[in-house]
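Missing here is one protein chain; the remaining ones are kept as they sit in the complex.
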Amino acid sequence: MNKDLYDAGLAVRRQVLGDAHVDASLAAATDFTRDIQEYVTQYCWGDLWNRPGLSRQERSLINLAMITALNRSHEFKAHVRGALNNGVSREKIKEVLMQSAFYCGGPAALEAFRLAAEVFEAMDAER
Amino acid sequence: MNKDLYDAGLAVRRQVLGDAHVDASLAAATDFTRDIQEYVTQYCWGDLWNRPGLSRQERSLINLAMITALNRSHEFKAHVRGALNNGVSREKIKEVLMQSAFYCGGPAALEAFRLAAEVFEAMDAER
Amino acid sequence: MNKDLYDAGLAVRRQVLGDAHVDASLAAATDFTRDIQEYVTQYCWGDLWNRPGLSRQERSLINLAMITALNRSHEFKAHVRGALNNGVSREKIKEVLMQSAFYCGGPAALEAFRLAAEVFEAMDAER
Amino acid sequence: MNKDLYDAGLAVRRQVLGDAHVDASLAAATDFTRDIQEYVTQYCWGDLWNRPGLSRQERSLINLAMITALNRSHEFKAHVRGALNNGVSREKIKEVLMQSAFYCGGPAALEAFRLAAEVFEAMDAER
Amino acid sequence: MNKDLYDAGLAVRRQVLGDAHVDASLAAATDFTRDIQEYVTQYCWGDLWNRPGLSRQERSLINLAMITALNRSHEFKAHVRGALNNGVSREKIKEVLMQSAFYCGGPAALEAFRLAAEVFEAMDAER
Partner (left out) sequence: MNKDLYDAGLAVRRQVLGDAHVDASLAAATDFTRDIQEYVTQYCWGDLWNRPGLSRQERSLINLAMITALNRSHEFKAHVRGALNNGVSREKIKEVLMQSAFYCGGPAALEAFRLAAEVFEAMDAER
């Protein structure tokens, strides 16, 4: 493991996904899952998310777009929270999902709207 | 067909994909393809692309992200041109594709880089 | 919004998915989801489902086929109900899913059989 | 290999895809590809396509729908020919692809229209 | 149905997925699901899994790889158990999923790790 890259990645990951989410992930790590956590933290969060060229808000928008297409609900919900933490408005999230209705198809968009609404409700309840 | 929506869509489609591309599409339309052209022009270009809430540059970024995930090379190349027409820099396109390497996987990203490079080369040759 | 197209779509949507399903969707609409509901009702139900050329039963068959391939369980279950409402027999639904076992692969077909069986059980219990 | 199932499958395959296509496949078979040809001929053509419950035209419609979603252009083109051989009209093929524009998304539908048009042109030229 | 192929397939299926799993499937079979069970038992378990050329452990490894990519969680969990029954170590399963992080993308790998961990926990609790 590259300790510098990991630490840089962990800092970004905390800022985007929130301390609660990351602390829970770290506490739940086992021998089985530790390596994938390190892989993701270094190469995704430490490398890609620290690159210049796109703002964090732009990275959140394209992530929501990609993960809607990829049909991965757990990650999608984490990145809805991430987008809000990065300052993306609910209105902009809605527009990304509207656009997905044409490009990814109706069933993909309807599912993404359901998942995003669940995140919004959970966050409203946490306040 | 909703003539107003179609005309509004055709105008956006020309601005984004370029007159050459759209003229070629219209000239090639047959009885078999006319309805899908009208469907796309009205609902995608006339409705979604005319919505406020995201800039055209942001719409281009999320389109490249979605279409990379969806593995549709013909549309991908059209939207690389569209992104450049909308003022997105090659550097930003590169960053979207770098980000896709983690979320969509390496083979998806490598293919997207190949396709985008082909578009850049073709455009450089057209000058 | 195109009111005529929306109304035409809402009527078809009620006939296919049932009043209970549609009333629940309308009652649950929020500022976040209203636009996607209008998009779907106009362009999918109002436009495509009102086109001549395929019967509603044929549209149901191809929808089950596409949504099995697309791996979208929520929409799949809604369209199993829709197919039955359109007069497609359980036997024909079974044949579509059998055919999907070869073309979409075994895991896709097995999942579709599970979901369809859940719908049948729920409907039998409703009687 | 189950000879009866294979022979039954080969007969259906010839009727649907045409003798020219099947003769070319058989002539091109090598030690590497013989087993997959037998697998497909027995289990897909010999078993599934010989089941009652759906007409061959209905099986063609759902195949076009599934293969559009699955993004497999070579098989898609073979099954456009197959659909026409089964008596499905070009108009009905168009309607399946229109419907895919909403459910599978615009890029999937546009690609399917391009591929189907290529088949139509090739067939018109063969006359 | 080919009785010999079915019986051969049922024997392999019991060895790989376990008697408990298979007995439950058989007991749950209905008129709706019986044909797909026979299709899968004959052609997948009876034919493919009985072919020489790959060991059962190798077949398990490639199945986990494919089903991770295909995003089918129910089948994935069944084949995690199958892999362990075939003598694949948890460590090797972990390596397949690590490799998927690059090729299938991070969200696919993270989901596969979650599902595999659930299977491991359930199996540890069964002891």
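All chains are identified by letter, namely A, B, C, D and E, in their written order; residue positions are counted from 1 within each chain.
Definition applied: a residue touches a chain if its C-beta (ideal position, glycine included) is under 8 Å from a C-beta of that chain, and two chains touch if they have at least 3 such contacts.
Source: prediction; values computed, not measured.
*Asks:* Among the chains present, which touch the one that was left out?
*Replies:* Output: missing chain touches A, B, C, D, E.
*Asks:* Which residue from E:H21, E:K77 or E:K92 sits in contact with the chain not drawn here?
*Replies:* E:K92
*Asks:* Go through subunit D and note every residue touching the omitted chain.
*Replies:* Here the touching residues of subunit D are 30, 32-33, 35-36, 39-40, 44, 67, 70-72, 74-75.
*Asks:* Going by the touch rule given at the top, which residues of subunit C touch the chain that is not shown?
*Replies:* Residues touching the hidden chain, for subunit C, are 102-108.
*Asks:* Touching residues of subunit E against the unshown chain: what are they?
*Replies:* Against the left-out chain, subunit E lists 43-44, 48, 51, 53-54, 58-59, 61-70, 91-92, 94-96, 98-104.
Heads up, the rule we're going with is that only the chains that are shown with their structure count from here on.
*Asks:* Under the document's definition of touching, what chains do subunit B and subunit C have as common neighbours?
*Replies:* Touching subunit B as well as subunit C, we find A, D, E.
*Asks:* If I rank D-E and A-D by number of C-beta contact pairs, which comes first?
*Replies:* A-D
*Asks:* Can you spot which of A-B, B-C or A-C is a repeat of the C-E interface, where more than half the contact pairs line up?
*Replies:* A-C
*Asks:* Go ahead and note the Å separation of the Cα centroids belonging to subunit B and subunit D.
*Replies:* 30
*Asks:* Could you check subunit A for residues that touch two or more other chains and list them?
*Replies:* Residues 44, 67, 70-71, 94, 98, 101-108.
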